[in-house]
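Notes for the one structure printed next.
What you see is the complex with one protein chain gone and the rest in place.
By letter and in written order, the chains are A and B; residue numbering begins at 1 in each of them.
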Amino acid sequence: MTLSRRALLGATGLATLPSGLMIPGAAAQGERVLRYGISMADIPLTAGQPDRGAGAYQFTGYTIYDPLVAWEMDVADRPGKLVPGLATSWEADPADRRRWVLKLREGVKFHDGSAFDADAVIWNFEKVMNAQAPHFDQRQAAQVRPRLPSLAAWKKLDAMTVELTTKAVDSLFPYQLLWFLVSSPAQYEKLGRSWDRFAAEPSGTGPFRLARLVPRERAELVRNTAYWNPARMAKVDRVVLVCAPDAVTRSNALLSGQVDLIETPALDMVGQLKAGGNRVVENVTPHVWNYHLSMLEGSPWRDLRLRQAANLAINRDEIVQLLGGLAKPAAGVVDPASPWFGNPSFKLRYAPDEARKLVQAAGFSPRNPVKAKFIIATGGSGQMLSMPMNEYIQQAWKEVGIEVEFQPVELEVLYTAWRNGAAHESMRGITANNVAYVTSDPLYALVRFFHSGQVAPTGVNWSHYKDAETDRLIDGAMQSFDPAEQDRLMARVHERVVDQALLVFVVHDTNPHVLGRNVRGYTQAQHWFQDLTTLA
Amino acid sequence: MLLYLVRRILYAVPIALAVGLVCFMLVQIAPGDPINAIVPADAPQEVVEQVRRDYGLDKPLPIQFGLWISRVVQGDLGRSLATGRPVTADLVSAVGNTLTLALVAAAIGFVMGTILGTVAAVFRGSVIDKAAVGLAAAGVSIPHYWLGMVLVVLFSVTLNWLPAMGAGPGGSGDWRWDWEHVRFLVLPALTLSVIPMGIVTRTVRGVVMELLNQDFVTTLRGKGLRRGGIALHVVKNAAPSVLAVMGLQLGYLMGGSILVETVFSWPGTGFLLNSAIFQRDLPVLQGTILVLAIFFVVLNLAVDLVQTALDPRIRRA
Partner (left out) sequence: MSTTTATTAAIAVPQPAPARSNGYWQGVARRLSRDPVTLFFGFVLLLMALAIIFAPLIAPHDPYQTSMIRRLRPVWFQDGRYPLGTDELGRDMLTRLLYGGRLSWFLGITPVLIAFAIGGTLGVIAGFAGGWVNMLIMRTTDVFYAFPSVLLAVAISGALGPGISNAMLSLTLVFIPQIIRVSESTTTSVRNLDYVESARASGAGAMTIVRVHVLPNVLGPIFVYSTSLISVSMILASGLSFLGLGTKPPEPEWGLMLNTLRTAIYTQPVIAMLPGVCIFLTSMCFNMVSDGLRSAMDVRG
């Protein structure tokens, strides 16, 4: 039976890659292997642009591929910043600030041996931005298009220079390029121009090559010994990603030695994990666990009083307690320590009586509650203890007269709903989504959610929020190339967002990881992006 | 005999078709436009229209069903919404994994059940009998996914003897029948085996007890036949009905392993179904159900045929 199964597997193209790499377990003597239990139900897309959200970039994004502009991920004690990736420099043309000129890195090779150059970059933009291109890939495009909302055009200037044009002047544009990864055109040609086959045998320029992929189960990444960046040379020979979406199962797997490290442990098992000699690492993470409220006609959340009440009814300290202390109460989209926090006059706190009064003023009460339906995730990275937290908040709201019904879905489904926006047909009757947001830079923390030009599906202004003053402030920041001015304007935006209670702000995650005794080192960046080359 | 065989096989064809119809209807009964169940929600309009034409969704239902069946017969179950991969490809490995699990669980359950049932019948009314009956009742009453959780705590975490999840150190792609891999199978298979164990115990106990009471055993005994001889007769006479129960059980295990696979992250059809449900990935849901149900139909047919071969009396009924 096994024989025929393997034969069938081969026939369907699932058994992947050069036969030399096919035998796991039979790893070469002395090879250092770490097995990583990840919270995803499937290995994220391996063809270039990963699906499954920001948390997936660390697994099949920044491992196999490189971006043009990269994020500094190997520091833990301060936030990272933009650093050169496949582009060595990027500059807006002073004559026309919409034109960005990028110098490309010389001497970089894809895993298949072909050379990286301007043609490859243009080919990759066509892959995701031009539906008419022969190699256009709908699945990758769906992932990255909303992440490049400003991009209007792309052009090769010479073999190692490209020019990107934005729709309007946008000083924050380089942040968008973090999300754009470059796959190998030569490999795509070699595999008969099939993205399905490319996903099984991908080729990028990254610090790891994909050695083996078993969908829904595991991906094996081996060190790319020819990697161009010595600072990001992988410290272990092989990293095996093992899908374990269930937190308890994942934690059990670490306890029983089946994996060497995990992300997001089952919080009630943290004590048990520590007792077993494992280390818990966490770090400040630009993240907010929130409800993004719809501002469309018919949504009860158009009423400021209800938005404020929803924020005041939640005891955030208790939620942190529920999370075993591995979280921080939210005071806004970003942490008060952030330069973009400003000084909002609406202070987030637990004030149930005040909330009740606000609900009453809006014409409702616990007896005659305002009713709403939210779409939430059953779990997944960044969503923390999704179900218990939602349930807890549901109860807290009930006490002040807000009755919320949940529609729990798998995280990837939630992402799709989120990109589609609140006005999409599939969102009928739903007035909030529960995607936990990455808030690493001004674009990601504020611009994409609150500018009227970012209304979904162009960007992820899910709620269709439109406010002239907010737009004006954001436009000002995007046209300014002075960082201090940018910060000042973004802080003003943030004040408006908090004062208008546009989200229900709950907590910030600390993105806990648990390292087994076998793991010698790991640098956890203050980001949702992580660098698996730091694993030792 | 031959005629019966042919008739029986021919009868399975309309059943299989009707099973297909039920699976086809799953997408139709799902809330919303069926097109939303087959294309990703963020697909551009031109893709949506293309798929609508390809699938004939603008045509009447019977024609749609015809188109669907013709694709299914060619092995095309559509593409997963969540991953974009062809459903058939994912199913091949998943069905293999579930079959491995179900076969081993069935083997454990059948052997245990047969032993318990026989012993209980021979020592009818004794403490052993009562214990066996109690065990059988517990086997069918216990929520086995709960049992699975308990076993993991005991054997994986506390004692650290067996793995808590997965299908082998290298995933299911390279399954082999050696201890390195079989270790992964022990807990899920044990968990899954309690049901067939309970049911086979009951059946075997009932059948053997009845046979032991029958005249011919008394006669045999009177003829001075020894225990071994009697046992042989009992086995021969009990086999058809016991086999029938076992065959059905195997089918139920294939279809019923979803909870155990979820608890143990065993990458079979149940695991696939579970994630398909939460991703609202109807092509995967539909394909998996179809394959499992057809498997069950074929298994039923096989059981019937084997039973007939063993016990010619059935044919006349």
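Assume a contact is a pair of C-beta atoms (placed from the backbone, for glycine too) under 8 Å apart; a residue touches a chain by one contact, two chains touch by 3 or more.
Predicted model, so just to flag it, every value in this text is computed and none were measured.
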item: Hidden partner chain, touching residue among B:V51, B:L103 or B:V140; value: B:V140
item: Chain not shown: contacting residue from B:I9, B:L61, B:A131 or B:V150; value: B:V150
item: Touch criterion as defined above, residue of A:R279, A:R302, A:K398 or A:R496 at the omitted chain; value: A:K398
item: Residue among B:Y4, B:F65 or B:Y252 touching the omitted chain; value: B:Y252
item: From A:A56, A:I319 or A:V333, residue that would touch the chain that is not displayed; value: A:I319
item: Interface with the undisplayed chain - residues on subunit B; value: 14-16, 18-19, 21-23, 26-27, 29-31, 137-138, 140-146, 149-150, 153, 157, 195, 198-199, 202-203, 206, 244-245, 248-249, 251-256, 258-259, 262, 273-274, 276-278, 280, 282, 285, 289, 292-293, 296-297, 300
item: Missing-partner contacts on subunit A, residue numbers; value: 247-248, 266-269, 271-272, 315, 318-319, 321-322, 378, 387-388, 390-392, 394-396, 398, 405-406, 408
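The rule we apply is simple: only the chains that are shown with their structure count from here on.
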item: For the subunit B and subunit A complex, residues of the former touching the latter; value: 32, 36, 40-44, 46-47, 82-86, 88-90, 92-93, 96, 99-100, 152, 156-157, 160, 162-167, 169-177, 180, 262-265, 267, 271-272, 275, 278-280
item: Complex contacts: residues of subunit A adjacent to subunit B; value: 1-2, 5-6, 8-9, 12-15, 22-25, 41-42, 45, 131, 138-139, 142, 196, 212, 214-218, 242-246, 249, 252-253, 255-258, 272, 378, 409-410, 412-413, 416-417, 419-420, 424, 426, 457
